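Only one structure is covered here, and it is reproduced in the block below.
Of the protein chains in this complex, one is absent; all others appear in place.
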Amino acid sequence: MAFDSFSAFIAMEGHGPYVWVCYAVFAVLLAGLMIWSVKRNQSALEDCQRRHDTESRASAKATGKAAASFTRVEIPQD
Amino acid sequence: MSEPLLQAVDLECERDERLLFQNLSFSIVPGTLTRVEGPNGSGKTTLLRILAGLNDAWSGDILWCGQPRGHDRESFHRNTLYLGHRPGIKPLLTPMENLRALMAGRRPVNDEVLAQALAGTGLAGYEHVPCRNLSAGQQRRVALARLLIADEPLWLLDEVFTAIDADGVQAIETLLKQRAAEGGAILVTTHHDLQVEGMGRITLGGGQCDE
Amino acid sequence: MWQWFHKLGSPKWFFGIATRFMPWLLAGGLLLLAAGLVWGLAFAPKDYLQGNSYRIIFIHVPSAFLAQSIYISMAVAAVVTLVWRMKLADVFVKAIAPVGLIFTFLSLFTGAVWGKPTWGTWWVWDARLTSMLILLFLYGGVIALDRAINDEKSAARAVAVLVLVGVVNIPIIKYSVDWWNTLHQPATFKLTEKPSMPMEMWVPLLLSVLGLYLLFGWLACIRMKTEILIREQRTRWVKDMVLAGRK
């Protein structure tokens, strides 16, 4: 141990704030990057699953696309 | 004579995560007129841009005179004329200057011939009016004037009849037929009801093609 | 050789390999980084010139190393994208550009904070800091261009061109910034010639560099997997894998 006590470790002879700020920012950004990447990976997986669910449902009741008829849309009036 | 100029083998194109076509194979033979058909968004323009060499997001093979197109790109570009949606006309230049600039990269032609070509598209008298003062149809006619002097054997024409009046459409149809009879190969996309005897068809939209 | 190369380019193959290696990369990286940082913070002796502030080196140097090597690796991948059109290479560039940006920022930030007790000021237009700042801009440009182009294939190829143009420029930028620095900067802010590092500082630094590289490997793997999932959603193997994963 390069320091006599825990408080000396924290203070680092006055350089403590600089060192700790650096380490904190480093830890936060690195952890944030890792968590963000994991989250993104999970949501991509979920997207895939959802997509395949809808696809299998759609293919179950496969219907041909209706041709465009250009009929006016009636707006119901309340 | 019937050796194909351009061949597409197992062409596949995906755009914005949507499969436009796959296993598309066809040959373009001299002396034929081929129409690319399909509803809006079926990839007609994309196919023409791929064939012209503007779009390279495709897989498969495109052969030029039996060789992969990349082997002799210069010959391919020298012998292919592409007219797209955007006519390639600078609004600030006159029809004469525009046509001269377009030809300058391919085959220098003297002004007399250029004037004749412009006259042939009905632009006589407008040669020296800036194109921005012309109508959309007239601007397209400037681009179409190239067809009257083009020596390229392969023409790829995207929506040639847009903004052209009925008489013009008639005249262009005749021009295309004549060119095909001379031995040129023409590929067109159009929503206009083009009826030419012996016309080939490439139908997009179903993922298949019948020639 | 070519077969191996093509196999390497197959997303499916990569997916399998990455899944197998990732736990080891993560565990190894965290362990080495933690060991290096604890050692560096608490046990390494203090520097006789700079006092304890030098302990920032244990995160500053690894970040700076990574920031540069990520750009170089992106350039290599860019060549592969443009020449061989290997799918995995574009996935790699797209996945790691933000990681490179963050490490560049970290090395700049830690450099600036380190500068305060050492030079007495937060920011010095020192040659190395300035080059790093420009590297940050380059990363920013790459990410901005990638975001701006909707079509994935075009985006990958456009980004590859930009990355290559950047990598040709990096030595020129570095050289010109060094020259500019000697022109404008009297030697007052230069650190005195570094004494050769004692072993007790060297080893923890090495540990944390290695650890961060492993963690970068893990980040690259998971981010590439995400990209592959997004791009290959409709392929058979992704469908099978997703369905198998649910059971």
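When the chains are written out, they are named A, B and C in that same order, and each has its own residue count from 1.
In the analysis below, a residue touches a chain if its C-beta (ideal position, glycine included) is under 8 Å from a C-beta of that chain, and two chains touch if they have at least 3 such contacts.
Just so we're on the same page, contacts and distances are computed from a predicted model.
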Omitted chain, identified by the protein name its UniProt record gives, among "Heme exporter protein B", "PTS EIIA type-4 domain-containing protein", "4Fe-4S dicluster domain-containing protein" or "NADH-quinone oxidoreductase subunit L": "Heme exporter protein B"
Contact set of the excluded chain (shown chains only): B, C
Contact residue for the chain not shown (choose from B:122, B:168 or B:184): B:184
Given B:75, B:133 or B:178, the one touching the chain that is not displayed: B:75
Of B:43, B:87, B:122 or B:168, the residue in touch with the unshown chain: B:87
Contact residue for the chain not shown (choose from B:65, B:119, B:175 or B:199): B:65
Of B:9, B:57 or B:115, the one touching the omitted chain in the full complex: B:57
Contact set of chain C toward the excluded chain (per top definition): 82, 134, 137-138, 140-141, 144-145, 148-149, 151, 154, 157-158, 161-162, 164-166, 168-169, 172-173, 175-177, 179-180, 183
Absent-chain interface as seen on chain B, which is shown: 1, 3, 5, 30, 52-57, 65-67, 72-75, 77-80, 82, 84-93, 97, 101-102, 104-108, 130, 151-153, 183-184
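The definition used in the following text is that only the chains that are shown with their structure count from here on.
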Contact graph of the chains (line, ring, star, complete, other): line
Most remote chain, CA-based centroid, reference being chain C: B
In the complex with chain C, residue positions of chain B that touch it: 15-17, 57
Interfacial residue positions of chain C with respect to chain B in the complex: 150-151, 153-154, 234
Parts of chain C lying in touch with chain A, wherever the complex brings them together: 37, 41-46, 51-53, 55-56, 59-60, 63, 98-99, 102, 105-106, 109-110, 113-114, 116-117, 215, 218-219, 222-223, 225-226, 229-230, 233, 238-239, 242-243, 245-246
